[in-house]
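Part of the complex only, each chain left as placed.
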């Protein structure tokens, strides 16, 4: 195995035949498994290979979870709008498949800031928060100003004109005046879920016992 | 006279001799007068030309106000940080010289969002609000979510790295999810003060009586 687990296929840019052949070999050796950016057509190819493989359509992810794993910690996934949900779901399924407990808080963008302020207790309960926002991408800055846990910010490609397919939101997040915000590539729900899980697992039963701490 | 009053010189890119010669001819004909982006050296050249010419060092502006004008309405100038103050002062002197009443609220960035929420009544009292922010430039989105008056957003060049001299803040503001936000060029305090004054004067004594309304 490479870096950590589970084994992952990025389906985008691969033919169904290529995905099938890679998935086949991986599903032999690894229990937990993820295939991201899977179209329904590609998903059908994979789910036929394994009894417990499940297609999460919103997330565009096929996942095989390890049935014996008890979810640890708490990752909170927050979105500014409704259109950010696919990225959020990719993050959620990723972190869950890796072993994290995940909760969500969707459509709480700053245009109606009280929706967010009213949920402050939910923000404070999390060990790590993933915040996804498109257009102006300001939500991670506001969340980052309210909490003291690590924040993983994901720009979404939602928007038009000078949003430049997520670049505006990306720059907002990189320049966040709130400290403690790490940024992912545009629409990279998988990476966010993976980083959040690695953070969330620290000091829990899921952590590496040989590590400092 | 061109568009409105007063007559204005942008000193940047002109030699002191050029500024002097233009200022001399303008100060003959117009009572209110502004020279923006004036270095102390250039300011000295202008203030020598007119008894009531005053150099506002923070704002880098030389202004001659019309002494008989009673300020109208209320423009509020808000900044995210301390380093945005020079741009804010340029906006303030500009709007005041044109005839607006101006108040300020500085250093209320969202990293400490309660500083802003606690002043909500001051935000609500204004006819138009100028919001200046650098780095992530999120403040106008948050202010825009709290008020229903027009908001003029000015990105400042404050920041480093991927702030790209104000471009990140500019994009944030152009993509603001809060409706009713108009955006100015980076560091353009003059333009913001001018636009805010034109908005602020509508329906007051300072307004053009021949206009619809």
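Letters A and B mark the chains as written, and numbering starts fresh at 1 in each.
Going forward, a contact is a pair of C-beta atoms (placed from the backbone, for glycine too) under 8 Å apart; a residue touches a chain by one contact, two chains touch by 3 or more.
Just so you know, these numbers come straight off a predicted model, no measurement behind them.
Engineer: Taking the 2 displayed chains as part of a homomeric complex, how many copies does that complex include in this file?
Structural biologist: Copies in the complete complex: 8.
Going forward, only the chains that are shown with their structure count from here on.
Engineer: Fit subunit A to subunit B on CA atoms, both being copies of the same sequence, and give the resulting rotation angle in degrees, nearest 5.
Structural biologist: Between subunit A and subunit B, the superposition angle is 180 degrees.
Engineer: How far is the middle of subunit A from the middle of subunit B, if each middle is the mean of its Cα atoms, in Å?
Structural biologist: 42
Engineer: Where on subunit A is subunit B touching in the complex?
Structural biologist: 80-81, 109-113, 117, 135-138, 141-142, 144-146, 159, 161-164, 167-169, 171-179
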